[in-house]
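Of the protein chains in this complex, all but one are displayed in their positions.
Order of writing sets the chain letters: A and B. Residues in each chain are counted from 1.
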Amino acid sequence: MGSAPANGPAAAAEPALLEVTDLVKHYRIRSRQLARSGLSLRAVDGVSFRVGAGETLGLVGESGGGKTTVGLSVLRLVQPSGGTVSFEGRDVLAAGRVELKALRQRMQIVFQDPIGALDPRKSVGDSVAEGLRIQGLAPRAEARRRAVEVLDRVGLTPAQARSLPHELSGGQLQRVGIARALVLDPRLVVCDEPVSALDVSIQAQIINLLLDLQDERGLAYLFIAHDLALVQHISDRVAVMYLGRIVESAPAGELFGSPAHPYTRALLSAVPADHPSAARQRMVLRGEIPSASAPMTGCPFAPRCPDAMAKCSDEAPQFKEISPGRWAACFLND
Amino acid sequence: MTEPLLSVEGLRTHFFVEAGVVKAVDGVSLEIRRGEVVGLVGESGCGKTVTSLSIAGLIEPPGRIVDGSVRFDGTELVGAPERVLNSVRGPRIAMIFQQPRASLDPVMSVGRQISQALRSGTGMDRPARRRRAVELLNRVGISDPDRRVREYPHQLSGGMAQRVMIAIALAGEPDLLIADEPTTALDVTVQAQILELLRELQAANDMAVILVTHDLGVVAEIADRAAVMYAGRIVEECSVSELYDAPLHPYTVGLMESRPAASHSKSRLRVIPGSVPVPLDLPVGCSFAPRCEARSATNLTVCTEQAPQSVSPRDGHRVRCWLHG
Partner (left out) sequence: MAREGRAAEPVTLRERAASGPGPGRPRGSDPAGARAARGSWRRFASSPVAVVGLVLTVLFVLVAALTSVIAPTDPFSFAGTPFEPPSAKHWLGTDDLGRDVGAGVVHGARTSLFVGVAVAGASLVIGTVVGGVAGFAGGKVDDLLMRLTELSQVLPRFFLALTVVALFGPGLTNMVLVLALTSWELTARVSRSGVLAVRELEYVTAAEALGSSPWRNLRTHVLPNTIAPVVALASLQVGGAILIEASLSFLGLGDPNVISWGYMLNNAQSFVRRAWWMSVFPGLAIAVAVLGVNLLGDALNDFWNPRSRSGGASA
């Protein structure tokens, strides 16, 4: 994989809010049989992208693609094995304890499982206030007051602020998760599948809330999801991940209008139809995502690719700009 | 018109818990014809799963079917003795679930589990069952079935496990397959494979399918008709094309419009305000009234006073809403 940032040179002119270069995360394999082979799981294998201020980068792909690991690595909630993460010009991965704590005030995360992301023993107001207390930004009473304010902004009443997590619905809890991130007034919020655990009618409420907050506060989002329609709706740019690599990156409209990588095409075609008349023709991929531990030469998608050529399994295609602002790693674009 | 394969009439399934009575299903009527695919759609807590479990006779305490009838091919299933249920459930009504791996026995080989499903009623001996198991695995698109038949569930991927579940369900050549969120736990490319498989098997075997799902897209993919559930009742029932082109119930309209669509990027989505009511404390009148924007626009008072009856403003299209009755 090349180290060129996925947003291309056009965006490179101004410094990006977040710039990730050649990010790698290997996990040692715990299983005894496999450990002897010296293999490691390459969850993220050379990922580069940038997110500008106030911009939304959508990161899509199927499970096992490494999306979540990328999100956690950006905040250094997992320690990457290689590469750099630069936020507001500062090196996140080299930051000391004090600097990292300060950085985490500027970038936040919203998790997928709204109930699992909240301490079951604390009132949701206390959970929201916790960030202010940790960062030493407000004394306790002040922190509580500001928590109630932010909760009010995301649509929860002061009475609900005193609730325990199990007393609220999934949609309400996800609002709490967003409030907890917002209370520190971050510039970047990593949203890791923020609505996939929610009901359809509630998903739309949360998406609208995220869009409104972005307008109000100029937030940038790294929006991680498997739902393509959703990512397309909320993102300015979209990067598609497969087996730990970004295979294609483009402005949202272009990516969905004319996908350049066969995996993107397969993903788009696998999305359930948005009308029954569109249903009955599609490209169905064979097989499932292989485990990322198998040593790979060539393109990771080649074994499932309907357009695979002989050289695809021998040689990995470069991730390069195929037209202004559009990047892909596929020989078909040569 | 011929007699429907399955006919559910006024089904009520309630759960008697400490906090009160949860009316999970509260008056559901539904007919399924042979070879028909019906999508049972709704959000979590609407009663779609309890409806399907009631049809299959799988409700356990504290739940109980308190009223209504489920007739399958002329046989009444509600209150039927276990012997009758067992002759129907499995061979003639089969079920697959959301978590295929959790539905498989972890210590039994795939082949034995299929073989077990074949034992009741087919009169096949062991080698015959073994051969049939391999055939079935082949039928559901599992490559190298001779090897897979000896494997255990933990060796299967999620998509593969769901294929095995489908093979087990097909063992008795059922007339009705109840598929409860069969692709929700799967990745989108695998979901497409499983839906394709279901469609193909359904057509080849002329099997009726009840597809329980929250995903309207899945319904568009595979179903002929759709029944939309809200708070324990079917609020709208129609053909899938009418569901998409001319939905009548304000809840259905809201659901359809709240899906993000490609055309209006980064714009606000239409939302249904509020959230699904707690089944312990349903509002008087129409359950959807407190969230209904059509009601607030027209100022109908009857909505909060009396529950609407199911009416049929168009042929083959039923809706439970005062705006149409």
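As a working rule, a contact is a pair of C-beta atoms (placed from the backbone, for glycine too) under 8 Å apart; a residue touches a chain by one contact, two chains touch by 3 or more.
On a predicted model such as this, the values are computed, not experimentally measured, just so you know.
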Residue of A:163, A:196 or A:269 in touch with the missing chain, whole complex considered: A:163
Touching the absent chain when the full complex is considered, from B:57, B:111, B:279 or B:308: B:279
Positions on subunit A where the hidden chain makes contact: 27-28, 30, 69, 72, 75, 77-79, 97, 100-102, 104-105, 108-109, 111-113, 116-121, 123, 127, 130-131, 133-136, 140, 162-164, 167, 177, 180, 184
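The rule we apply is simple: only the chains that are shown with their structure count from here on.
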Where subunit A and subunit B are represented by their mean Cα positions, the distance between them in whole Å: 32
Subunit B to subunit A touching residues, read off their complex: 43-44, 157-160, 187-193, 195-196, 214-218, 220-222, 240-241, 244, 254-255, 258-262, 264-273, 275-276
Touching residues (chain side subunit A, partner subunit B) in the complex: 56, 62-63, 169, 171-172, 199-205, 207-208, 211-212, 226, 228-230, 232-234, 236, 252-253, 256, 266-267, 269-279, 282, 284-285, 288-289
